[in-house]
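Missing here: one protein chain of the complex. Every other protein chain is in place.
Just so it is clear, A and B label the chains in written order, and each chain counts residues from 1 on its own.
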Amino acid sequence: MEWEAVIGLEIHVQLATQSKIFSGAGIAFGAEPNTQACAIDLGLPGILPVLNESAVEMAVKFGLGVEAEIGMKSVFERKNYFYPDLPKGYQTTQNDLPIVGKGVIEVEPEEGKIRQVRIHHAHLEEDAGKSLHETYTDENGRGMTGIDLNRAGTPLLEIVSEPDIRSAKEAIAYIKAIHSIVTYLGISDGNMAEGSMRCDANVSVRPKGQEEYGTRAEIKNINSFKFIEKAINHEIERQIELIEDGGRVIQETRLYDSEKNETRSMRSKEEANDYRYFPCPDLLPVELDEAYIEHIRSEMPELPKQKKQRFIDELGLSSYDAGVLSATRPMAEYFEQVKDRCGDAKLAANWVMGELAGQLNKDNLEIEQSPVSAVQLGDLVKRVMDDTINGKAAKQVFAALWAGEGASADEIIEAKGLKQVTDTGAIAAIVDEVMANNPQQVEQYQAAPEDKRGKMVGFFVGQVMKASKGTANPQMVNQLLKEKLG
Amino acid sequence: MALERSDVEKVAHLARLKIEDNDIPEYTRDLTSILELVNQMQSVDIDGTDPLAHPLDATQRLRHDEVTESNQREHFQQNAPAKEAGLFLVPKVIE
């Protein structure tokens, strides 16, 4: 039987505010335990929350970015459950009336294959703290867990998709699209390694063509692109095998173990959770008006989709190139800077996607970490365009910039003497010299039939380039050789 | 509607309250009579009336996004029943 996976994702995005969602404590990553947990974050008796305006603004920006309905009245509720990293015994979140309603996002899992994934809603909530299962013991030597509440109260936007995703690959494309939108908007640093984007996946399978959904399992704790794909694929296979062996998928929460590459059921007892949601009486309804929304709309930056279209329409890039170059905000910013510096979009695109991407990939670096800045690369491309250097020399210059051998392309060109020779007299002199030093080859060439000569000229080109230390203009060398060899 | 012992046990578990076995009948009785009292409101049909969550029709005020709190860990942890290395300690949590 042919199976089809049905996947819905819940992505928790940590918002790039200065302070927490309901308190004035900081949210810097990696602080000493409990040094960024104020009275509110600790859930001390008598404390009260006050909502952070940036968190609201960022949520609205996201909503506008995915063409969603904005909740003009949204309400915070309490989700009640006991856990040591949840200081108040409830999480303040949104349930019935979220700040962002239905929206849609376009993803492109394969070149040219565009899919729409609907957003069910997105809501604001507070993060929990962290449980550290290290080896602390009580006075009787029993194992203890340490609780660090620095993260408690960090603002999160939880983005819930409809079950519109059909494969792990599409899931990755969707997450990348969300990542790209939130980083373009500047509402999150999108740093998955530090937990700024975390993902839960609801996965089910059904025979292809069947309307109704199968029973789903929720996979928690997946926090890198690599693991998301593996975890989802593993879960799809597990469910198919289970059903084909006559079993039944049960609705449960499963934890992905990246070391073993498997998902396993969380807590065998899996007591039915009863979160007792109710509107938080310490917070009032958040009401927004049209003027506020319009103000935020006017401040929206260009988003990946619009940017891609502009790259195609105005810069004449191919759809593929435009897609790659607009995929992430740092990539797009880098490219646009190179382009502005050198003035040629296509050449800039070739360099960014070719030499630069290759080196980044090889050294396993993100574009933000590139040792060659966009300004440096732009200046280098400019020197190719104005014929100061030839293509081969340009690669040398790039390598030298990468290695930090000089501050600018010009400096390296100068230091290494890579300036292209375009003086006909000078090149003719070298050609003459090469011909004089290789009389035998000249004879052979001149004796050869016309159709063999093409290949044989390569030898002379090589010799001339070598003698010029790579600086001779290759077109001129060819031209002169043809003339002089007869 | 009379509550069963098991209802009280279930609710006590949700609320993480340890209730001694011999206290359960009393709680069951008390809760039943409280529920009888509150069930008086079931006789009115007011589904068309909007719930009132707050006495005043006010809306949420927003706080300027700035860090106003500094580290007061030692001060706050004076009340902690068990702590080590700046962490609050609890019996080992099994995932």
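Rule of thumb we're sticking to: a contact is a pair of C-beta atoms (placed from the backbone, for glycine too) under 8 Å apart; a residue touches a chain by one contact, two chains touch by 3 or more.
Keep in mind that, in the parts below, contacts and distances are computed from a predicted model.
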Quick one: find the hidden chain's UniProt protein name among "Peptide/nickel transport system substrate-binding protein", "Glutamyl-tRNA(Gln) amidotransferase subunit A", "Aspartate carbamoyltransferase" or "Metal ABC transporter permease". "Glutamyl-tRNA(Gln) amidotransferase subunit A"
Chain not shown, touching residues in chain A: 39, 42-51, 78, 80, 82, 84, 87-90, 140, 147, 274, 276-278, 281-284
I need the residue numbers on chain B that touch the omitted chain, in ascending order. 7-8, 11-12, 14-20, 27, 30-31, 33-42, 44, 46-47, 49-56, 58, 60-61, 63, 72, 75-76, 78-82, 88, 90-93
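In this text, only the chains that are shown with their structure count from here on.
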Per the contact definition, I'd like the list of chain B residues that touch chain A in the complex. 14, 16, 53-54, 58-69, 71-73, 76-77, 82, 84-93, 95
Chain A residues touching chain B - in the complex, by the definition given at the top: 17-19, 23-26, 32-39, 42, 44, 50-56, 82, 84, 131-133, 136, 138, 142-149, 255, 266-267, 274, 276, 279, 281, 283-287
